[in-house]
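Only one protein chain is missing; all other protein chains are in place.
Here the chain labels run A and B in written order, and each chain numbers its own residues starting at 1.
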Amino acid sequence: MASVFEYAPAPESRSAVDIAPAYGLFVDGEFTDAADGKVFKTVAPATEEVLSEVAQAGEADVDRAVRAARKAFTGWSALPGTERAKYLFRIARIIQERSRELAVLETLDNGKPIRETRDSDLPLVAAHFFYYAGWADKLDHAGFGANPRPLGVAGQVIPWNFPLLMLAWKIAPALATGNTVVLKPAETTPLSALFFADICRQAGLPRGVVNILPGYGDAGAALVAHPDVDKVAFTGSTAVGKEIARTVAGTAKKLTLELGGKGANIVFDDAPLDQAVEGVVSGIFFNQGQVCCAGSRLLVQESIHDELLDALKRRLTTLRLGDPLDKNTDIGAINSAEQLARITALADRGEAEGAERWSPECELPSSGYWFAPTLFTNVTQAHTIARDEIFGPVLSVLTFRTPDEAVAKANNTPYGLSAGIWTEKGSRMLAVANRLRAGVVWSNTFNKFDPASPFGGYKESGFGREGGRHGLEAYLDV
Amino acid sequence: MPTSVSPGAHSPTAGRVSNAPLTDVTASHSSLRRFLHGLPGVDAVGLEARAASLGTRSIKADAKAYAIDLAISMVDLTTLEGADTPGKVRALGAKAMRPDPTDRATPATAAVCVYPDMVAVAKEAVAGSDVKVASVATAFPAGRAPLAVKLADVREAVAAGTDEIDMVIDRGAFLAGDYLKVHDEITAVKEACGTSARLKVIFETGELSTYDNIRRASWLAMLAGADFIKTSTGKVAVNATPSNTLLMLEAVRDFRAQTGVQVGVKPAGGIRTSKDAVKFLVLVNETAGADWLDNHWFRFGASSLLNDLLLQRQKLATGRYSGPDYVTVD
Partner (left out) sequence: MSDARLSVFKTYKLYVGGKFPRSESGRVYEVTDREGTWLANAPLASRKDARDAVVAARKAFGPWSGATAYNRGQVLYRVAEMLEGRREQFVREVAEAEGLSAAEAAAQVDAAVDRWVWYAGWTDKIAQVVGGGNPVAGPYFNLSTPEPTGVVAVLAPQESSFLGLVSVIAPVIATGSTAVVVASERFPLPALSLGEVLATSDVPGGVVNVLSGRTAEMAPTLAAHQDVNAIDLAGADENLAKELEIAAADNLKRVLRPQPVDDDWFTTPGTERMTAFLETKTVWHPTGSLGASGSSY
């Protein structure tokens, strides 16, 4: 009898959001077509349903948007900080008001569970604007000298994994410090940025201060290379990040990069085990593992390997994969067919190289892009799946014997974005945290974010910090 | 719909096998201490976050109807007042057997829970039904009495025919680190229960204060032979919470994995609404698993909860919101 306690579907209402059949670029306060009239379709990854047709920015549009942003810069940067702050506070409040709509929209366009967009993405987006709003009139006190100046026009290129949150991370500090913005959202998730454009209009933001250019990599490249851009901020893959670094070489453009990772989640034998299991699960299955700071390598002390793996497998069997709009869904869809192909190829490679693959029993929907939560055991540092960023719900399990070995293995990667430590021993936690070469270390927790907390990587995970007082520096002439 | 439990399927000692891997643990004060302090620690923030996250599960339609009936069948309908009278206890018994007089399909509650001196009355009140009688004992709620007095308390209740004993542990001894004393007291009470009464062991988690202590108390009680572990007496400020119940569910899950012995869990005190009750069932479902979704293994110690469950049940059946005048006040 007991097994009948299945949760009935509890879908969030699709009608919470009204998606138009077509969207334009947002340039100089207006929605317009692309100069060459190109459009592209954005689909719901969970169903492959076409959600809307979106104007596709090209080089001419980039130029127009940068000119609009340049024109707006004079007035915007001259505004008293108090006034800029009030615009940002307005934006924060409108986001809070419209958060249900935006959460549903983001879930539709991205494929991530509504539970995450509702409880994580949207609250963080509003909080981020609220946080940086408060900085706008306090820059004199931020530790960068008196009256620090904005840079000018910021060209920003963001990824598809947290579309609106990454937009907030980019736009909020840029506007607070007096810069104007041209932002290109990812081609698979343009919609929330376009809704944000509408929020800018509702907030009465002066024309040209924020410009949104949906498009592909070519538009991003044109934006980064545009001679009248003073600041480039990019979140995405390390390969593209390197290309951008080469593009801006020899210019005066200030650059911040937030790139890939291969985070180690280190579980010691004295860890709070039940919470560690939760942290490992959140570390790799949050947002289907499509997180640059994912804890994609589980480093477990050999003495508790079996115990932890049993608990982890037991926990994975309770994960609910399916309709992202269902409030009970834990694992949503992979963002695109392309990403699914990449995850599939890397997982197959893991198997081919001899690692042991395991997934809970899990029925995948027949349409859309799906990948079952997967873990690999018997993985060594030499395996591809222990080195390459998979950016999917695939966990590689490795073992260690001593804290030294754990640190050595954790650091043995060109990346350096995140790491996790699970131990009840304070001194060990601090010693290990000290020696990890990673920008964010979560101890007895994982995947926590806050606008007040600086985020960013060491080594090939990029440079510069987003969030907190540190996040201001990227947009100030200091 | 949950079925009432046939006694044969769950005789008090059915399924109990030896705690073979753990027999040495209780050999001495120091071995017991070493064992309990060697249990994995509990990170409070992580535990509470997990409980809160499970609290956001959305239960709708058929699942909700099922959950409400299940919850009703798990209620230990409780009266533990100085002012309890035979009349009050009889009314409680009647309510337990037929919670909603307007709808006979409503399941009975699991048990009525009373003081030892009311066991005979309660027994008579529920005679002929599957509703059990549970009696608090061992100088409830403080537990501050000599062992002989506590055991006499238990024996009286057992003699009066109680099906279940809800004992309180000696929190003072626990907090003083005298785990063996707590253990031996539980085993003595268990012995006094004989083969006829199942033993619930109440920790008074609000007084143990830390999650680490709650995990240790859980294992201590299970090692000593508890059939159920129970959060609280309902007589202190903090009683059952999703977090302490989640923690105890983890403990019974792990204990069964190690020993093969299944132990029940009873959150008590402070659970007043159907919404809360359903959240607890979600905790059970996703932590210990479906094997515990049965009133032989999970109970709610509550009084006002039942009426809210009945109101919700009526709402689901009729489609309109009901009101307090449509459920019985006893």
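Here is the rule we use: contacts are C-beta pairs under 8 Å (C-beta built on N, C-alpha and C of every residue); 3 or more make two chains touch, one makes a residue touch a chain.
What you see is a predicted model, and the numbers here were worked out from it, not measured in a lab.
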**Asked** Which shown chains does the chain we cannot see touch?
**Response** A, B
**Prompt:** Which listed residue (A:Arg14, A:Lys41, A:Arg401 or A:Lys448) would be found touching the missing chain in the intact complex?
**Reply:** A:Lys448
**Asked** Of the residues B:Leu36, B:Ala51 or B:Val327, which one touches the chain left out of the display?
**Response** B:Ala51
**Prompt:** Considering the entire assembly, which residues of chain A contact the chain that has been omitted?
**Reply:** 127, 143, 145, 238, 241-243, 245-246, 249-250, 257, 259, 414, 429, 433, 436, 438-445, 448, 450, 452-456, 458-460, 462-463, 465, 468-470, 478
**Asked** In the complete complex, which positions of chain B touch the hidden chain?
**Response** 43-46, 48, 51, 55, 205-206, 208-211, 213-214, 237-238, 241-244, 276, 279
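Keep this in mind: only the chains that are shown with their structure count from here on.
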**Prompt:** What is the distance in Å between the mean C-alpha positions of chain A and chain B?
**Reply:** 44
**Item:** chain B contact footprint on chain A (complex, rising order)
**Value:** 1-10, 115, 119, 270-275, 278-279, 310, 318, 327-328, 424, 444-445
**Message:** For a test of understanding, state which residues of chain B touch chain A in their complex under the given definition.
**Reply:** 1-3, 40-43, 45-47, 49-50, 56-64, 66-67, 70, 247, 250, 257, 281, 285-286, 290-291, 293-294
